[in-house]
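Here is the structure we will look at, set down as structure tokens.
Missing here: one protein chain of the complex. Every other protein chain is in place.
Showing subunit A:
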């Protein structure tokens, strides 16, 4: 039985179709990466799966419980760590964890023991007695994660867990997540970092403007792009457009032009020689060129028509308060 099955979930906020017939499923003990730019609907999907928001239509089963009929049963098996599901700044780390343990029905001593255990696991023992407002970003995020684990959930939702963390703290959090998954945890992870999805996810669902535009394993998705990416950098930057046109004539579509380079997916190895010959004939000189394996970045670009980062300036459609 799948840990999560969502079928044709739709949600509209006024004029905005935040989710349009989104379906996904998550196998127990695996990580599903929900990938998309800001405003794609990732957070809306997580909020629905966490029973915080009702979908307009669709069917959702979480750990065998119908989410719409029995949300309380769903809440018993999930943990939520999100950009917005947060801890209380004014309490200490210890108190935050005790609060949640007590709310989950644990006795005072059980709550205390569980809180100590988690503080130790997340290297927060020394800060246990300090108010959370004095914590660093990384410590906060660790406490957030610890707070979502108090009730030993089977399924964990992580909504952009590493946004705003420095690279070291991010890698440490990845390490922890891998450990948890190895111990049997099922994780739904949303992220706008392709690298993160690549590093952690067993399966990926790419959404853009509320629609699923691709799903599969990271490797299968990269395969979809065509395996390899050709990058060309002209010696004279003014010839960028001419080179792009020359390539377009060969591959039948306009390649991606980004600052000083032209790049395009390559499925046929013969293309490389054709491109080089064509440019030579036209007298277009190259500074350098490269052929490398596709990254999820390329997948994203191909699927959405824009780079992942370009979405960052846009407001997330489902949170414009």
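Definition applied: contacts are C-beta pairs under 8 Å (C-beta built on N, C-alpha and C of every residue); 3 or more make two chains touch, one makes a residue touch a chain; residues count from 1.
Throughout what follows, contacts and distances are computed from a predicted model.
According to its UniProt record, the chain left out of view corresponds to "Transport permease protein" among "PadR family transcriptional regulator", "Planctomycete cytochrome C", "Transport permease protein" or "RNA polymerase sigma-70 factor (ECF subfamily)". Interface note: of A:53, A:68, A:199 or A:248, the residue touching the hidden chain in the full complex is A:53. Among A:10, A:25 or A:86, only A:86 touches the chain left out of the display.
Remark: the omitted chain is touched by one listed residue; of A:27, A:76 or A:112 this is A:76. Along subunit A, the points of touch with the absent chain fall at residues 11, 13, 18, 44, 47, 50-54, 72-73, 75-76, 78, 80, 82-92, 95, 99-100, 102-105, 131, 147-148, 151, 318-321.
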